[in-house]
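Removed from the display is one protein chain of the complex; every other protein chain stays in position.
For chain A:
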Amino acid sequence: MYLLGNAAIYIGLTLAVYSFISIVAGILTKKQTLVDSGKGGVIAVFLSASVAVAVLLYALATSQFQFEYVKDYTSSELPILYKLSALWAGNAGSLLLWTFFLTMYTAMIAFSRKMRGNPMIPYISAILLVNSIFFFFILGFVAKPFILLNEIPMEGRGLNPMLQNPGMVIHPVTLYLGYVGLAVPFAFAMAALILKNMDDYWIKMTRRWTIIAWLFLSLGNIFGGQWAYVELGWGGYWAWDPVENASFMPWLTTTAFLHSVMIQERKNMLKVWNISLIVISYALTLFGTFLVRSGVLTSVHAFADSNLGMYFLIFMGVAVIGALYIVMSRYSLIKRSAGEFQSFVSKESSFLINNLLLLGAAFAVFWGTIFPLVSEAVRGTKVTVGIPFFNKVQAPILLSMMFIMAVCPLLAWQRSTVKNLKKNFIIPAILSLAGMILMVLLGIQKAWAVIGYGVIILLFITHYLEFYRGVKARRKMTKEMPIVALYRLMIKNRRRYGGYIVHIGIAFIAMGIIGSQNYDVETMKTLKAGESLDIKDYRMTYEKLDQRSEGVNDIVYADVTVFKDGKLLGKYEPEKVFYGNWEEPSSEVALHSSIAEDLYIVLSTWEEDGTATFIVKVNPMMSWLWMGSGLVVIGALFAIWNGKHKHITPKYTGAMKEVV
C-alpha cells in the first residue's frame, strides 16, 4: 500500500510533466499525435491522483496507523464517515484532494464532448497541467501523504472534534471544488489570449466555469457558516478569520467578473479588466492557500506551521507574472474597445459601480487580513484585526452594494432618461421610504437596520417589477396563464432570472445578518436544578444535569424545558462533549429555530452540587440567512442548468489550428 500510494504520486508527477511537454511540443510542431498523447496523459494523471486518493482513503478507513497521516488525524473508534473525512483534515491529505479535483477538471475539459475539435483544448490542458505538476511536486517532496513510521502506534491521535460534524464533511470539499474551479476560467482566459481569440466563445465558456466555481465557493462558505453556528457555540457564523477572508475575497472578485463580463458581451468593452479579474481571482485562491499553510497569520483554521506557504507564494508569483506577460503581449488585441457609454445613468454605469464596490470590499478584506503583517513590518507591533474592524468597514460598502443591486434591474441599457427613472423608481422609492418610516414607528431605531431594511425593500420591489413586467409583456403576445408565462420567461432566459434569484437570496441573507447582528439578546446565568431564567419571551427551566458515554467520549448534558409566552416549546439537551483522545471539550448547542428567531442554548460550566451555567441567546432572523443561502444556490444552479430549450455551449468560431 505504501508503495502503491507513493508510486501513484510519483507516476502522476512524471505523467503530468510528460503530458505537458507532449502537448506543448505538439502545439509547437503542429503534430496531432503528440497532442493526443498528452491528452491521453491527462487521463493517466487523473487515474494516478485517483489511485493515491483511494489508497489514502483505504488506509484511513482501516486505521493503518503505520502511516503518519493516519496516526495524526484518526483513531480506531472514529465513525467511518469521519475517518474518511480526515482526508482533508491535514496538509498532505487536503492537497491530495486538491490535486484530485484539479486533475478531474482537466480531464473533464480535455475530453469534453462539447469542446471536441476545439483548438483551445491543448492550451487549456497545458495550463492546467502546470498546476497539476506543482501539486504533484508538493505531494512528492514537501507534504507527503504516505510517510511510514518507524514504530506502529497502538492508537491514533484522533480527529479534531470540531471537524466531527456533517457540515465539516461537506464544507472543505465544496470550498476546494470552488478554489480549484477558479483555475479553469484562468486557463480558458489564458488560452484565449494565447490564441488571440477574444470572441464570444471564451466569454461564455469562462463565465460558465466561473459560475460553477462561484457556486462551490458560495456553498463552501455557507456550509462553513452553518458549521460555525451549530458547532462552535459562540452564536456567530462568520468571524472574519484570515482563512474565511481568503475564501471571501475570490468570491467577491468572481462576483464582480460575472457582472462586468456582461458589459464585454454587450458592448465589447472592459476586456483587460475582465481578464484581470480572472487572474486576480485565481491568484487569490493561491494567496488563501499561502495564508493557511504558512502560519504567517494566526487563524483557527490554519494547518500546522510549515514551509508549504512559501511554495504557494512562489507559484502564485510565477502564475501572476506569466499571466501578466501573456496579457501584455496581447494588449494591442484586447485594448481595442469598440464601445462607448451613452449616459452616466445606465445599466452599464451601475455595473461599473458594482465592480468598484465589490473590488473595494475585496480590497478592504485583503487590507484587514494583511494589516497585522504590515503593522509588524512598519512599527514592530503585530496588531489584531478582528470582527469589529471588518464589520465596521464592510457594512457601508456592502450596503451600498445592496443599493446598486436594488436599482440596477430597473435601469435601462444605454441611457436612463429622467422620465424612465421617474416611471421606474417613484413607486419603489415611496414604498421603501414608507417601510422605513413604519420601522421607526414600530420601534426599530438603529440606523443601520432601518437603512439596510429600507434598501432591501427597494430591492424586493424592483425585482418583483422585473418579473411582473416580463410576465406582462409575454402574456400580451402569448396569452398564457401567468404561472406558465413566468415559467417560460424564466427558462428562456435562465441567466438573467437565475441572477435575480441570487439577488433575492442575497437580500434574504442581508436581512438575516442585519437582524442577528443588531437585535440579538444574550444572557449568562448560573442556575440550580428547578430554577429558571428569562430571556425575551422565553423562559428556560433547568431540570437536571447528567452524564452518558458514547464510545470513548463522555457527554455531560443538561435537561432544560423551554416555554415561550407561557406555552411549552419542548425539552432540550445542551451538551458538553469530552473526547477520549482530545484535550479540549466542545459544546453541542441546543437550538430552537423559528422563522422569526433562534433560541440558542449553550451549557457553559457546572459545579459538583449540580448548579450549571448557561449561555442563552436569541438570534433574530437566522432562518432568513439560511433560506437566502438556499436561494443563492438555487439561482446559480438555475442559471447554469443546460435546459432543453437552449444550448448554452456556444459554437466556437475563433481561429482554427492544426492541432486540437
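Throughout what follows, contacts are C-beta pairs under 8 Å (C-beta built on N, C-alpha and C of every residue); 3 or more make two chains touch, one makes a residue touch a chain; residues count from 1.
We adopt the following convention: contacts and distances are computed from a predicted model.
Novice: From the list "Nitrite reductase", "Cytochrome c-type biogenesis protein", "Branched-chain amino acid transport system permease protein" or "Oxidoreductase", give the UniProt name belonging to the chain omitted from this structure.
Specialist: Missing chain, per its UniProt entry: "Cytochrome c-type biogenesis protein".
Novice: Touch as defined at the start, partner being the missing chain; which of A:239, A:308, A:601 or A:636 qualifies?
Specialist: Checking each option in A:239, A:308, A:601 or A:636, the one touching the absent chain turns out to be A:239.
Novice: Specify the residue from the set A:39, A:171 or A:474 that touches the hidden chain.
Specialist: Spelled out, the listed residue whose C-beta touches the missing chain is A:474.
Novice: If the hidden chain were put back, which of A:81, A:108 or A:383 would touch it?
Specialist: Going through A:81, A:108 or A:383 one by one, A:383 is the residue touching the chain not shown.
Novice: Would you indicate which residue among A:349, A:516 or A:619 is in contact with the undisplayed chain?
Specialist: A:349
Novice: Of the listed residues A:5, A:41, A:288 or A:368, which contacts the missing chain in the full complex?
Specialist: Only one listed residue reaches the unshown chain, and that is A:368.
Novice: Considering the complete complex, identify which of A:360, A:435, A:452 or A:620 is in touch with the unshown chain.
Specialist: A:360
Novice: What chain A residues would touch the chain not displayed?
Specialist: Chain A touches the chain not shown through residues 233-234, 236, 239, 241, 298-300, 339-344, 349, 352-353, 356-357, 359-360, 363-364, 367-368, 371, 374-375, 378-379, 381-389, 392-393, 397, 474, 477-478, 492-493, 522-526, 576, 584-585, 587, 602, 604-605, 615, 617.
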